[in-house]
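Please find one structure pasted underneath; my questions will follow.
Every protein chain of the complex appears in place save one, which is left out.
Right, chain A next:
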């Protein structure tokens, strides 16, 4: 009886730990190491515990990791798209003639193009209504 009561309590404990680690990770500005998360949580948890929890979160798909030197840098999965957007902007900004590499949907507009384009679109709308 006593054992059966303890088990759910331990599980809840794990869930709380996971939530703590995840929220600490969300406060990071970009990917963070397990050591950073441990310091962020005030050092209550052992380093190995933090790594174990992060690994469990990884299995659940709540975080992702990438290799950074000898250890891993961890990122909350929800923030993955935002992080990718920032990385992609860096790639695109570094490439001055990116049109040559990536076929983008539209190229820039010349001085008279905007006026011409608005005229064309208005014409198209008028014809569509006829």
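Here is the rule we use: a residue touches a chain if its C-beta (ideal position, glycine included) is under 8 Å from a C-beta of that chain, and two chains touch if they have at least 3 such contacts; residues count from 1.
Just so we're on the same page, contacts and distances are computed from a predicted model.
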Options "ABC transporter permease", "EF-P lysine aminoacylase GenX", "RNA polymerase sigma24 factor" or "M56 family metallopeptidase": UniProt name of the undisplayed chain: "M56 family metallopeptidase"
Chain A residues touching the omitted chain (full complex): 64, 66, 75, 77, 80-85, 87-92, 95, 98-114, 116-118, 120-121, 123-125, 127-128
